[in-house]
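Quick one: this structure, given as structure tokens, is what I'll be asking you about.
The complex is shown incomplete by one protein chain, all other protein chains being positioned as in the whole.
Up next, subunit A:
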Amino acid sequence: MTTTAPRNGATDPVTVEVVRNTLAAIADEMALDLQQGSYNMMIYEVRDFCCALIDKRGRLLAQNVGGVSHFVADLGVVITDALERFGEDGFRPGDGYLMNHQRVAGQHLNNMVTYTPVIIDGELFGFAMTRAHWSDVGGMSTGFGARGAGVDAWLEGLQIDQLKLIDEGVYDEKALKIIADNIRFPDAALGDMRAQFAACRAAEQRLTELVRRYGVPEVQAAIEEVFDSTEARCRTVVAAMADGEYHAHSVMDHDFADLDVPVDIDVTVTVSGSDMTIDLTRCSEQRKGSINARTLAGAYVAYKALTTPMEPVNEGSFRALNVEINEGNFMMAKFPAPMASWSVALPTVVDTVITALADAQPELIPAAHFGTLGGSFAFFGQDPASGPFVAQGIEGGGWGGRPGEDGASASVSVCQGDVRNSPVEALELRFPVRVEKRALREDSGGAGKHRGGLGQLTEIRNLVEGSWRLSMAGRHICPPWGLWGGDTALPGGHALQRPGGDFEPVNGRVNAPADSVARIFTGGGGGWGSPLERPVSQVADDVRRGYVSAQTATDVYGVVLDESGAPDEAASARRRDELAAVSSSAVSSASASSAGAAAAASPAGASSAGASSAGAEGAGR
């Protein structure tokens, strides 16, 4: 007999692996159920939702893969709050809770949380939870929620604070009626809610099966090992980075209320051994406008991308990370601060954290991406033919050039994962609109050895009168920055053309007569490395394919093309020498400030260059 017993004191490796795989599979199954059973495109098409299993201490056991990444590991606080209020004994099998209150949840009110307790043989084990974007929660706007000056939590919509909607399997009909009477599309929202609770119920069953089979202590021990091993994987990555303090800074144009006061995003990342601290305390304080939130997502998404991007998320994913953030920071705002635009700054926050570490992880970090939540649009009103409607969509932007290759064009932000755009044909089948153009924006990507991806330009004609909600947290002051000598990209925005008029910039909700055309344009990604190092043939290909204009090829890349579009090698070499002479005198001071500061200098350096292009941006050509 050559067999020996497994090492003592450790959980059976098979049980650990089974628990790891099964918990993740349950969360994914919830997501599939919710997505396919849902009633609004923000869930089924945009995938603006998450599903998770939480233990009875509020720790994340598993979260679905895909969906919106800025929901990462953010459901635990809801449970911690519920446990404080109701106690561990406060839950019965069959109960179901609804929650969107910003006091704890800290997001826009459209993001409705449902959860049900998982009680096994009379003992609370944990919770099955979903968070999903309802198309309406009342308030002064619909689709993506209220935005702009003078908005508070009550104008934003219906607030639901840890409401037990289902009592041991029985819905509270009065509460349901109040909800239904105070939102614009009750059929859709309550349909979504049913799908959310159905996903929770399915997960309860699956989790119970798992725990019954292996036993509570065994599963709990396995969960601890899953957390430990996840943490260890993250630590391995951080330990390979050079110890030190890394810094980067960027700004959003405004908070939607004080339009001339930028929102500061100032990040210091400290690496010490396998520990990482992300310090956000020097970011803007809580603001008058709706850009506020209570979220750690900016730090979490960045850390996840840096450490274990392809692994499922659990509590262990963030245990080796310390996030410093003060109460009253715009990302840790106090109720009743307006939060309708809670997530708009997050892609830029993530980019700023990542950029700070460009020196520590040069083989991974790309130049900045477009940094907003895409080109979002909503058109709503009354169709004389079919009644009230809200058409919505999110257009992607460009990603930064990266080590080894160009950035991707027309992709969602780092916070949006599996979010998809709305098909032209789906929009036109359902809503009184006609999409006239959906195109890549020439020259919108930052020039570089590895070019930034292109933003998009979409034009939609409304066939009936209605309201457009066209709002974007601007990145004109600090457009998407380049890295290692790459150029900044063009930022995005919105414009509207009323019948007979020209396109005029808009930011917010506007009424539009029939036959107006909304233009949604998104930013590109920054360039990586000097454009003068981009192979001439690649620049010629870019021009032939219409990604880069011939003008930019000559002015920025130093590539001269003949009439057939073929590069003139000799003329290009001369042109590149000229451009190199000009830029070496201009940037000598910047490059002198040590390699370590180069990355951190990029966003700040970009801000001055960006300001001049902001004015020219106008209606987005």
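We adopt the following convention: a contact is a pair of C-beta atoms (placed from the backbone, for glycine too) under 8 Å apart; a residue touches a chain by one contact, two chains touch by 3 or more; residues count from 1.
The rule we apply is simple: contacts and distances are computed from a predicted model.
As stated in its UniProt record, the chain not included in the shown complex is "5-oxoprolinase", which appears among "5-oxoprolinase", "GntR family transcriptional regulator", "ABC transporter permease" or "Molybdopterin synthase subunit MoaD". Check A:332, A:349, A:410 or A:556 against the missing chain and you find that the one touching it is A:410.
The hidden chain makes contact, of the residues A:101, A:184, A:287 or A:304, with A:304. The omitted chain makes contact with just one of the residues A:201, A:469 or A:576: A:201.
Mapped onto subunit A, contacts with the missing chain fall at residues 1-7, 12-18, 20-22, 25, 29, 32-33, 35-41, 44-45, 47, 66-69, 185, 187-188, 191, 194-195, 198, 201-202, 213-214, 218, 225, 228-233, 236, 301, 304-305, 308-310, 354, 364-366, 374, 394-396, 402, 408-412, 414, 416-421, 423-426, 428-429, 434-440, 456, 459, 544-547.
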